[in-house]
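Note that one protein chain of the assembly has been removed; the remaining protein chains are unaltered in position.
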Amino acid sequence: MKSKIKYAVKVFAAGFIVIVLLSIPLFWLRLICQEILGENLPSEAKCINMQPCGLVPPEIENDPNVVYHSAVSVNMNTGALPFYGIINCFIAKPAFNNYFSEKNWSYFDKKLGLIVCAYAPRMNVDGKVTLAKAVTLYVGPDGISETKAQNLGRFVAPIVDTGNIHSASLVLTGYDRGLRCFFAVNLEKRVVTKGPQLSKDDFHKPIQIGRISGILRSEFNWSPPMTEVKDTNEKGDSARERKPVQSKPIINYTYSAGQYELVLDESGQIDLLDKETLVFAGKAGFLPAPQTLYDSKDSVTPKDLLDYDVLPLTLKTDNKYSGCFVKTVSREGTSMALAVFDEKGRMIKCDYTKTQSSSGKTIESSVAFFFFSPAAPVLTITRYLLENLQPPILSMASFVTADSFFAVAGHNALFILPNSFVAMSARRIDRTITAKLFLAMIYIILPSLVLSIWLTCKVARDAAMVGLSDKARFYWKIGTILFGLTAYITYRLTRPSITLVTCENCGKLRRPDMENCHRCGSKWHVPELTAPAWRVVD
Amino acid sequence: MLTLIKREIEDAIVLVLGAVIFTAIVITVWVSCVYRGMSVLNIGSWPTAAFIFTIICCVMGIWQMRTDRTKKISSFLLTLPVTRRRILIARIITGFLVILLVLVPITITALVLLQRFGPPIPLYKDFFLDIFVATFLMSFACYCIGLHNGWSSGKIASTLGSLLLTLIFLPLVIIKGISPQALVIVSLFIAALLIRTWQKFMTTSL
Partner (left out) sequence: MNDDVIKIENLTKFFEGRCVLDGVNLNVPRGCIYGLLGRNGAGKTTIIRILLGLESPTRGKTYLYDSDSANLSAKLKGKIGYVAEAHNLIQNYRVGRLVSLCKSLSSKWNQEFFDHLLQTFRLPMDRKVSQLSTGMRAQLNLALAMARDPELLILDDPTLGLDTVARRQFLELAIDLLQKDGRTILFSSHILSDVERIADRIGILVAGKLVVDCTLEELKNRVKKLRLIFSEQAPQNLHLTEIINQQMQDRELVVTIANYSPQKQAVIDTFKPVTCTEMPMTLEDIFIECTKTEPLPLTVET
């Protein structure tokens, strides 16, 4: 019994080492395929341009003096570098642990339950605005103090947009998930305003407030309608020399939500929060679902997206919130969506990354990524085969857990692959679960299953030759079917390393450490050693 | 056990002294740079230094086991009142101590410098501790790779094999970062390697 336990421990230890050391090079090979596929994707399939954007009132957009209409464009970064764990763990630290300078920092102290920040009052010295010496402030839901007073209350799990803390307004808006209420902190006036607690049946679960974006914080390029700037020195129309049209915006704007703050919900909905009353004031929009290789959901949650970004817009015509642009990048990083929402949260426009095939047909970027870019078929097949080197059981686990992992985690996954073809097929909405499972088994992990079955036959043969017990052989067969190449390598590392000798009785190879031949059951006999028949013993 | 550890340290005295000198140099250079105005958060050279250190740890593991095989140290020690278990545990403890000898002073220095010159937010202290734990685990894992492969016959095969496995394993920290998930994987990897080394060492003919 003890030896069986030892053997099992030996096998599991070896198996774990093998699976780790095999997964890492496979990861890099898959990544190389992914990166080259991304590089080869035409640039038009990585950006979206909308002109006009749809948020500017028609009377301004269609002004006869307008030479360039309003436009918004976004680019998709197909590189995986920002999602590597080592970079991600520095970038994606909990919100508002920020340090910009000795007068400009903040963090949430879990033990105290207070937000601690540096506050340097602005001073006007000889017409110049400078910062006075910074003081440390402790902010609780019930007040602000320069000491860690008990009467400040305690935050439980606050979410804050610290972009505001360092802005001129010095107002910090946040939400506490434990207390389930919004709060606004005015550092200058040293006042904390708490909003009403959300009711128990309120479905809202805010996860971000203020500047809503994923890890990358990509740049939106938005330009308002432009009018021509007349050059007073220009003398008539010269046919010989035409200078480029100089233009200026016809309207002023800010990238803010005006009297509101944007709040991103766990469900993917974007809400407006009234800054004065700290209650929800309506919807701003939602995260649109990019078009993926297989048809997937219409709307997505932040968890399902590799990246997202929301750019609110306030036009200075009425200084009211005008609407927002929302960009989302699919889980696999192969497609992007850009949606425009008006001030009431209604979608005005929505576009997706796409490209043109050689025949002029429009192809979604996710399809072009895998099949229609230069060298895409070869790289896709290579990636497909590499994914099939994963143990079948892990492929099935990837199928089952397709929606469970955050999108970012898929880019640094070693064992379960949320971005694999099998996981993508699990997320499709146009098939039943049984159909999806069947298609996954037959089409997507078929090479993996074939490899596992072939390796199982090899292991079974070798195990019989080496004389493993029936039970051990059975477990190895099951293990090899489930774990494929990993199990085979583990078997080779842990199989008894004993030189077999020929059995006198059956002529097959037998193990010398067994009393009887494991093939024919005959007793041990060593013909090459012919001991004399006599013995002189007590 | 202490005698065996002392023996291992005396045999590996070059490595131990090298570790002490390396630590002293790192601390001296870092402290002088910080006093000259470099930000204490400037850890740009840490990945390179950590990479080199993990390779050295692997080599240390290979060296310990190869020396035993070639000089038949264990086969002599086993004629004394010593068991294989004790020999291996003493060896592992020695490697463990050498790694700590390098990392602990550097980490203490980092925390002191952070306290003195660094920003007041605790994020960076947590970062440094995370980096220390990750570096320690990765170094120990590479050391265990060296121990495991160094026991195989064949000097070149064991050295090249160990270095290859180390180079394959090290990027795990790039892929997974210094997350708890990565630390669990590395810890289990260390445990698996030690089990394999243990079983090999216990059953090999000496």
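The first chain written gets the first letter, and so on, giving A and B; residue counts start at 1 in each chain.
Just so we're on the same page, contacts are C-beta pairs under 8 Å (C-beta built on N, C-alpha and C of every residue); 3 or more make two chains touch, one makes a residue touch a chain.
Just so it is clear, the model here is predicted, and its values are computed rather than measured.
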* Structure fact -> Answer key for B:R7, B:K125 or B:K200 versus the chain not shown reads B:R7
* Asked: Of A:M123, A:I478 or A:V526, which one is in contact with the hidden chain?
  -> A:V526
* Structure fact -> Where chain A meets the chain that is not shown, the residues are 498-501, 512-515, 524, 526, 528-538
* To do: Write the list of chain B residues that the hidden chain touches.
  => 3-4, 7, 71-73, 75-84, 86, 203, 205-206
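Keep in mind that, in the parts below, only the chains that are shown with their structure count from here on.
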* Geometric centre distance via CA averages, chain B-chain A, whole Å -> 33
* Asked: What part of chain A is in contact with chain B in the complex they form?
  -> 6, 9-10, 12-14, 16-17, 20-21, 24-25, 27-28, 84-90, 93, 97-99, 102, 105-107, 109, 116, 118, 136, 412, 414
* Mind pulling up the chain B residues that touch chain A in the complex? -> 119-124, 127, 130, 165, 168-169, 171-179, 182, 185, 188-189, 191-193, 195-196, 199
